[in-house]
Each structure stands twice: as C-alpha cells, then as structure tokens.
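Sending over a structure as structure tokens; questions will come in a sec.
Left out: one protein chain. Kept in place: all the others.
In order of appearance the chains are A and B, and numbering begins at 1 in each one.
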Amino acid sequence: MKTLHVSTRVNGDETDFVCAPDETLLDALRNRIGLTGAKEGCGTGDCGACSVTLNGRLVCSCLVLAAEAEGAEIGTIEGLADGDKLHVLQQSFLDHAALQCGICTPGILVASKALLEKHPEPTDEEVRYWLAGNLCRCTGYDKIIRAVQDAAQKLRSA
Amino acid sequence: MRYAIPKTAAEAASLLMEEAARVLAGGTDLLVQMKSGARSPEVIVDIKHLPGLRDISREDGGFRIGAAVSGAEMQEHADLVAAWPGVVEGVNLIGSTQIQGRATMAGNLCNGSPAADGVPAQIAAQAVVRIVGPKGERDCPVAEIPTGPGKISLGRGEFVASILLPARPERSGDAYLRFIPRTEMDIAVAGAAVNLVLAADGTVDQARVALGAVAPTAMLVEEAGAALVGTKLEQPALDALAKACEAACKPIDDKRGTVEFRTHVAGVLARRAARIAYVRAGGRA
Partner (left out) sequence: MAFDQQQKRDFKVVGTRPVRPDGIDKVTGRAMYGADLSAPGMLVARVLRSPHAHAKIVKIDISKAEGLPGVKAIVTSADLGRPEDEALRDTQDNCLAYDKVLYDGHPVAAVAATTPEAAKAALAAIEVTYEKLPHVTDVDAAMKAGAPVVLDGRAYEEVPAGWSQNVTNHCEFGHGDLEAGFAKADLILERSFKTEATHQGYIEPHACLASVGPDGRGELWCCTQGQYMVRETCAGILEMDASQLKVTPSEIGGGFGGKTTVFIEPVALALSRKAGRPVKLVMTRDEVFRASGPTIQSSTDVKIGMTRDGRITAAEATLRYSGGCYPNMTCMMGAQAAFAAYDLDAVRTYGWNALTNRPKEISYRAPGAPTAIYAVENVLDEMCQELGLDPIDVRLTNAADKGTKSSYGVTFQDIGLKTALEAAKAHPHYSAPLGPNQGRGLSCGFWFNFGGNSSVTLSVNTDGTVNVTEGNPDIGGSRASISMIAAEELGIPYEHVRTLVADTASIGHSDTTDGSRVTFMVGLATIKAAREATQKMCARAAAIWGIEPDAVEWIDGAAQPAGPNAGKFPPMSLAEIAATSLKTGGPIAGHCESTADGAGVSFGVHLCDIEVDPETGFTKVLRYTVVQDAGKAIHPDYVEGQMQGGAAQGIGWALNEEYIYGEDGLLQNPGFLDYRIPVASDLPPIDTVIVEVPNPGHPYGVRGVGETSIVPPLAAIANAVSRAAGVRLHELPMSPPKILKAVMAKG
C-alpha cells in the first residue's frame, strides 16, 4: 500500500501528514497529527463523536478518507476556543452541566457550532434533529438542548 | 490499494475498468463497507473533482444534479426544493446532518439498497440517470438502475455522472415518507413516494407511486398510481391505493421489520404521502 502525502489546513494551520490510501480522516487527525479531541465511537457514521467540519461542512471524519483532505480546510474541537477564551458554546455547556462523561461533547460542540452558523435561531425541535447524529448516552440530551439554546441566544445578542 | 482523483470522465472510466475499483463520491456507504470488510477495493476513484459533478444546473426546465452533490447542497437549493420537495426530502432522510454533508443522491442509488430513501421518489419522478463509461455517455431511467439488493445495472467502467429531474407541469407535487422505529438514524422499514399532477379542477391527472424496502429493489407500483387517477383522493381512492401497494409488496422478515408489518405500513405511508403530494400540487385536502 502506497503512502500518500497530504497538505491541508487544520484549524487554520497548514498541516502536512502522510497516510495510507484507505486511512480515514479521523485516524489521521488522531494518530498522525495528534489531535485526539475527535473520538471514534463507532467508525460507521452512527454516533457523531468524530464530527469535524470539512470546508465548512459538518461531517463524520470516520467517513472521510484522509486523502480527501488535500487542499481542504478542517475544523476540529481543538480549534473552537480562541486561545484561552472559550467559545460561547463551550462556556454554555459548562454552565448548564450539559456534559457528563464528555466523550460525545467534542462532536456535539462542533455540530452545534455548525448549526448556529446556519440557523442562529433554531427551535428546540430543530436542535434535536440537527443533533440526531450525535449520540449521548449520559445526559438524556435535556441539558444539551438547553445549553445550545442559551448559547444561541447569547450569540444573537452579541 | 490506491486512491485516484481523475481529472476527466474518460480517465475515471478507465480507472474503473481496473480490478476491484470503486467509485467514491460521498463515501458514506463505501467507507462503512471498507470498515466492515464487506468491500476491499484495490482502487478508489474519487469522482468529486470531475467537471460538473458538484453542480445543480437547470436543463429543459428540469434540474440536472451532479453525482457528487451532497444532500445538504440539494436542501439548500431553493428552486429544486420547490419543484421536487419529495425527491429532496427522500435524499435528506439519509442519515444524520453529518451524513447529509457528504452523502449523494447518486451514491444512494448506486449502493443498491432496497431500502434507499433517495430512490423511490426519483422513480416516481421519472428521473433519468446519465451514465458515463468507456464507450461514452448514455441515459437510463432511474428505475432500471437497481437490479437487486446491492446490485445495479451499470457495466464495468461505468459510473453515474448526474441525474436529471424533469421539468414540472403546473399543479404538480411529490412527497416521500418512510417508516423507521426512531425519528432519525435508521434504515427505512418501508418507504413510499407519490408524484401527482392535477387537472385544473383538482382531479388527479397523473399519478406515480413507488415503494421502497418492501421488495428486492425500490419499485414503481402502476396499479397504485392508477387508483388515484381521476379522483380527488377521496377515501375509496386512498383505500384502493393502499390495497394496490400492499398487493405489490414482496418484503422480507428481518431485524428491522416483519413481512406483515412492512406490507401494512407501505399502504399507510402511500396514503399519507399521497395526501401531502396532493396539497403540494395545489389540491385541497
């Protein structure tokens, strides 16, 4: 199997890595670049723990080949905060106790950010359907929905 | 194993002539199959960079949708959604928001699943598939693409380049409904698409009904469409529609549903989808 060289941008930083042709973007992020914030919960696109943005579009990084990242812009949980300043969503998740074990949290935050960029004023139902691909087994989702809505409100009035 | 990005359709077709070559568009089926070991391609042919494959363009009053256009991009295309809401909602039911960012209508078709949500409404819409291969281009009715579970009629070296949804006459509307046990993230247990064109007085003039997940392939049920023509979707017409759908079902028992359940629910969904399509076509329910 021939190794490929990929040049991409991750969270705004130019990043190069080598990968196998059948390697997923998730594996490349975690094992080649050392960004372990995206998690593998299933590897089949059913849990959303590996959510990242690819050229601004929310995707499961387990269902993207690393080779497809050539020339692309990748956004991960590690790029959500601005230095030591948390993103409004991150702070809202802390304030609303919207996480327990935290394994789904990076994916849910990345997905929620994509949601609020597209729909700044979603209904609860829209939030729930948007996040249907992000499984959380701890919280029953209740506090997550509240946290997203509170962040949405704060972002709107910012 | 190799990963290839062809720059021209001819190059793609030639790559696809190789042993164990697979097309990569959205990858949401292919990568899952590679993970499970169900497929071990030798060449992955990424067609996303071919000219036109990421475009939705107008053609003869209809819409040509490139094979690498994602579900999310279809949903964001207001004119397309207005003309073919049923087709778009079928595609949009595939997987999560994340899947929508990648999955394509053409990929959903070419995966060959009998339960593919993107397919019944295309059949009802009489979509035409443009296929590119070693011998050039050809067009094919969408219903002739799937031939059985996991099987499609494309020849070696061929791939779908785009799908044409035809122009809409006035007073037309379509709808697609599927049944899943949860609200999201499941494979259809049964699906029904209805495409209607109404006469000026609201009587159904043309009707096409297609079902998914109740036979080896998604299929057009002509008797079901016929049951609606000349009616205003009165109860007897809807009952006849459901009956025709049930009669056409040849489902299997599996972990997702029983034969009886799938058969019954296909009829229920067809009735409900017909009502939605009727209203979308301007009929008064």
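We take it that a residue touches a chain if its C-beta (ideal position, glycine included) is under 8 Å from a C-beta of that chain, and two chains touch if they have at least 3 such contacts.
These numbers come from a predicted model, not from an experiment.
Only one of B:I56, B:V81, B:C140 or B:M185 touches the chain withheld from this view, namely B:M185. Within the complete assembly, residues 36, 179, 181-187, 189, 254-258, 260-261, 264-265, 268 of chain B touch the chain that is not shown. On the side of chain A, touch with the chain left out of the figure occurs at residues 1, 20, 30-31, 35-44, 46-47, 49, 76-78, 80-81, 86, 90, 93-97, 99-106, 109, 124-125, 127-129, 131-145.
The definition used in the following text is that only the chains that are shown with their structure count from here on.
For the pair chain A and chain B, the distance between mean C-alpha positions equals 29 Å.
Across the interface of their complex, chain B is touched by residues 1-2, 4, 20-22, 24, 43-46, 48, 51, 54, 57-60, 62-65, 67-68, 111, 114-115, 129-134 of chain A.
Within the complex formed with chain A, the chain B residues making contact are 1-3, 24, 27-28, 31-32, 34-36, 44, 46, 48, 70, 72, 95-99, 101-102, 183-185.
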